[in-house]
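Have a look at the structure that comes next, please.
A single protein chain has been removed from this complex, and every other one stays in its place.
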């Protein structure tokens, strides 16, 4: 069976410096996400962290990744611009899926790939209700009409382009709302942003969050034909009309 | 294995009255489309035609259909409004996929479901080049950057809402262009329009057209959770905040 | 100065039968909306109500309307299908703007024009916070980041197609959220849905609601070139390439 190659990238700083976070995610958020995906037969998961050589993503890893999951927060600024460009190119030209979790809204790759500041309003952890507004989307498969979380507040205005699909949107107790699950087609790849996953909350153990993560990885995977992968502004030297006749396609 | 239940509906008039069409599609367009889908292990196909009892779609058929494929042309006006409403409701409330082929752009169900006149400009059969502009879409899987057809000209302006995804667009020799492959999310279902398939052309034997049809059926299929299916403007009698506490979801 | 011809259509039943409503909108909601638009020099307003002859919209009125505003609730079913079709055609083929207020989400013309059931969840009047998520949109001009209302709860899932632009979205105290301000391009016209305006609330006196209504009327107005207005699936008899040469356009 062809397997989807997923790399879960995590900043992995909070879990080593903060006791509360360590208790919730003792092996790091990346390993919890890895465990979620281990439930899928057709997915093969690797993890990578900021403090590994090449910030966890040497070319041989990145170029072998079908879907890159990204969790970062306190060290966004440390991610090298050169790496950001490589990630962006891999999405744009090779169709790698990019999946930003939670504070990944402000990560360099998300902002560069999508074309956004990713700014939002944030506040204390509180009651959240996630509403499923696009149940026919593959990412919403198996998700009920609504489900509850206890999460850091992320609120509108969220400075993103209009999503291609707005799948989930949320209510927060103190008066805010948020576009919680958004897709963006970029280059020949796909992007998904999903808001839950604050380091001191337990959302990655929530069954609905886990289902969304599994669904999203499958939706983000694109198997591209070879002729698409190397496109880079080519000149059309022979009229297409002539080429078509030579190719006898019709 | 769970199978996708597809019903291929065909007006089936041209094939019985026109010698040329009969030669190209001797068993009717519906049976050629059925043959295409017979290549998929996970699809179960039924056919239906306008002149069958209940215009081919009695409730027991319609309510058992996951994806309805529609080819009609000369007899759009004969399709009963009551049936059109049933089809629309099945898409809107039960998530049935609706797939309009070629002149289905002007069929009553397409117009009613999508919200459009479906008007376009048309002209003689001529060279067509289909461009694949969204290769990462599941419906475009396996389709090259471009492919050729010899088809009836369908041209802009095509009076449809902005598609949710514009996957294919085409060039016609005499100066026209067309949005050839378009998706629309409607209700809790999905809709796909695909332009090739004129009755005196041979497009349903073209390998790329066949691939698109197979891909589209899979993309159109939605397995909805039970709680979505019966929605009909309910009153929220108890505050959701109270319900959520009772449900102890967070 | 060219004036935008607006017709404000109101069911006008609640105001005549319910004492509370009568106190809030003594001349009917249509006249309050008319007063709002009277503040615009470039708008000319007429009102129409369900119980007038031809349900308030004889051809000479409808065909002379640039933007039709619609408030209906308890008598949606009484609106004649023939009138609904005329309204739809005027939007689709002549570019009339259609502006559905509040319970107009379930009106026959909104559902038919947009292609939706318009179903939603509703509940008691409560605190609402409207968030402005697309401040660069002309309809949001002059609207702050958020504003408060006391309104009937309208909640997701709201069964509409993905809006072309989602301008406002709302928080309701009891746990619901809603897509409050949505645009839809349909035919050669435009549609706007705006949720505030329950008959026992006072939203039409709220300055932000009033600003949105004035902005929306201007955005909805389309001055179409004559050649667009009569399109109805014409045949292209002469190749466009030949026509273009005759026209010497380049």
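For clarity, chains are labelled A, B and C in written order, and residue numbers in each chain start from 1.
Heads up, the rule we're going with is that a residue touches a chain if its C-beta (ideal position, glycine included) is under 8 Å from a C-beta of that chain, and two chains touch if they have at least 3 such contacts.
Remember, it's a predicted structure, so these values are computed and weren't measured experimentally.
Asker: Based on the whole complex, identify which of B:42, B:145, B:223 or B:242 touches the chain you can't see.
Answerer: Residue touching the absent chain, from the options given: B:145.
Asker: Can you work out which residue in B:57, B:169 or B:244 touches the chain that's missing from view?
Answerer: Of all options in B:57, B:169 or B:244, contact with the hidden chain holds for B:169.
Asker: Against the chain that's been left off, what residues of chain C make contact? List them.
Answerer: 95, 127-129, 134-136, 141-150, 164-165, 171, 173, 185, 188-190, 206, 222-225, 227-228, 240-241, 244, 247, 249-250
Asker: Spell out the interface residues on chain A facing the chain that's missing from view.
Answerer: 92-93, 106, 112-117, 119-123, 153, 155, 157, 159, 161-162, 164, 173-176, 184-188, 228, 231-237, 239-241, 243-244
Asker: List the chain B residues touching the unshown chain?
Answerer: Its contact residues with the unshown chain are 129, 131-135, 145, 155-158, 162, 165-166, 169-172, 175-177, 179.
Rule of thumb we're sticking to: only the chains that are shown with their structure count from here on.
Asker: Give, as an integer number of Å, the spacing between the C-alpha centres of chain C and chain B.
Answerer: A distance of 30 Å separates the two centres.
Asker: When the C-alpha atoms of chain A and chain B are each averaged to a single point, how far apart are the two points in Å?
Answerer: Chain A and chain B have C-alpha centres separated by 31 Å.
Asker: State, to the nearest whole Å, the distance from the C-alpha centre of chain A to the C-alpha centre of chain C.
Answerer: From the centre of chain A to the centre of chain C is 37 Å.
Asker: Residues of chain B that contact two or more other chains, please.
Answerer: In chain B, 164, 173, 185, 188, 228, 240-241, 244 touch at least two other chains.
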